[in-house]
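The structure appears right after this line, and notes come after that.
With one protein chain removed, the remaining protein chains of the complex are shown where they sit.
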Amino acid sequence: MHSLKDYLRLYFIIETQYIKARMQYRADFLISSIGMFFSSLATLGIFWVIFHSIPDLAGWSFMQLVFIYGFYMIAISPMQILFDHIWQIRFHVQQGTFLKYYFRPLNMMFYYMSEMFDSKGLTQLAAGIVVLIYASIQLDLSWTLSRVALLLLTLFSASLVQISITVLAGCAAFWVLDAYPVLGLAWRLREFAPYPMNIFDGAFRFTFTFIIPLGFVAFYPSQLFLQPEEVSSLVYFSPLVGIGLFALTYWVWTKGVNSYTGTGS
Amino acid sequence: MKAYLAMMRGAYMIGLVYRFGFLFSIAGNLIYMSITYFLWRSIYQDRETLRGLTFDETYIYVALGSAVFILLKTYVDWQMSYDIREGMVAIYLTKPLDLQLYELFTSLGFALHALTTVTLSTFLLLIFVFHIEIPLGIGLLLFPFSLVLAYLVSFCFDYFIGLLAFYTESVWGLSITKEVIITVLSGALIPLQFFPEVIRKILLWLPFQAIYYTPLTMVAKPNLGWETFLPMLGIQLFWVAALFALTRLFYNQAVKVLRISGG
Partner (left out) sequence: MSLIHIENLTKHFKILNRREGLRGAFRDLFSGDYRTVEAVAGISFDIEPGEIVGYIGPNGAGKSTTIKMMTGILKPTGGILQVNGLVPYDNRIRQAQTMGVVFGQRTQLWWDLPVIESFRIMKEIYKVDQKMFDRHMDMFNELVGLKALYSQQVRTLSLGQRMLCDISASFLHNPQVVFLDEPTIGLDISVKAKIRSVIQQLNREHNTTIILTTHDLGDVEALCQRIIIIDKGKILYDGDIKRVHALFGAYRTLKLQIDDFTEATLRTLTEKLSGRFGAGHGITVAETEESWTDVTIDQARTPLSDVLSFVMSSFAVEDVRIVEISMENVVRKVYDGALK
């Protein structure tokens, strides 16, 4: 019905309106952006404190961890900015207002997610970019055109992984009454995405690589740039993991949407 | 007094209803404990002690830190902003209730629930799954008292943010800023000993350490003795009194504004 171009154009129209409307609450806009800025750097701050006492963590230097952290901040931003509405899904589902999303000639995930645009996430994105650039300068990394392209590709798929994990958790609301804790758990997990995977052994590393692929949000993709020679073949799967996971998520969403019949007869 | 206790009980029961949530809180906590276990084990790889703390001590601190974090999250700021938006505050003002006490006891009910579920389970996991020995010492005895005082301090901060909601529409922004400040500066995520000397000295003077650093130290290093712990408790008490007084003043001011602008 609508082409991709239509959707992009529609999205642009809807969100510019939203930003305009939110900016009227100037104090909130400013304070939230500042709050977001600081909260996104909190874990980095912890790393900084830790590195005050030790020279390296599991073989990684501070600056390398900063790079991973910058990558992480950029990768989680699309989730924050574009898919924030997932947090409200249990209200809409429980109160029956979710029905309204069926009635327009629009893809339902698009329609639902387009209703919320989290502009303070842009602060996080900006901070992430700054941190990434800073770290790569400090680490003296070399950038060619193809490497930049690779960076964008891995960032894109990493963001898909983050989006998928969170939206999948949110989809629990279609079937379970009090589904908030699932989302809460997924959210807590994301804090650990910038951690180097080699601090884990055995079962945990397996879990965070294959079951809930947190490792693909920041750590594994970053390896391509930090230690390109020593990269395991696993890392090259990064783009596939993102796309595959999102496809799964979309499938689950569709299942949820089809099984939801609303409240009342 | 009875009325307030009744509210507390009510809140506790609401906590019980969310059984699913409680399981997930524990699961989330378990995951957190595991991940931080790995993290700190990596940090302590080639060393016995770091900044005067052994691995066990640091790990107890950090692991319980997350349970205590859940416990001390009062959500009063959110509750109040919700109440204001829904016009509920006007209703409270017409009842023979003190708003501050009302919010306190309601949140205590939820806290009690968190205590008996998450905090308790964390202790159990710590001892039986992670095989960490918690040495017996005075600190353990004083820990519960310290926790109560810590809760009151946390409550005051949240209440203050809730009052700010009277004036601004922005509770998320304020709340997250407050949370970041407290989390980072209070030693919630990492014992203050790890901070650079200068910063650490400053942080000890601030009220935030009374929320996390003080109670967590009591349980991580319970053998430090009365000489260390008594002053810490004293400082906590001081902050509780000071912050209650301040929020009270602010409250009276805010209510005046509310009464003028219509509730």
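All chains are identified by letter, namely A and B, in their written order; residue positions are counted from 1 within each chain.
As a working rule, a residue touches a chain if its C-beta (ideal position, glycine included) is under 8 Å from a C-beta of that chain, and two chains touch if they have at least 3 such contacts.
These numbers were taken from a predicted model, which means no experiment stands behind them.
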item	value
Contact set of the excluded chain (shown chains only)	A
Residue among A:Y18, A:W187 or A:Y250 that touches the chain left out of view	A:Y18
Chain A residues touching the omitted chain (full complex)	1, 6, 9-10, 13-14, 17-18, 21-22, 97, 99-100, 102-107, 115, 258, 261-262, 264-265
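What we mean here is this: only the chains that are shown with their structure count from here on.
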item	value
Length of the line joining the C-alpha centres of chain A and chain B, rounded to whole Å	28
Chain B contact footprint on chain A (complex, rising order)	25, 27-28, 30-36, 38-39, 42, 45-46, 49-50, 52-54, 57-58, 120, 176-182, 184-185, 188-189, 192, 195, 199-201, 204
Residue numbers on chain B that touch chain A, as the complex places them	18, 20-21, 23-25, 27-28, 31-32, 34-35, 38-39, 41-43, 45, 50-51, 168-170, 172-177, 179-181, 183-184, 189-190, 194-196
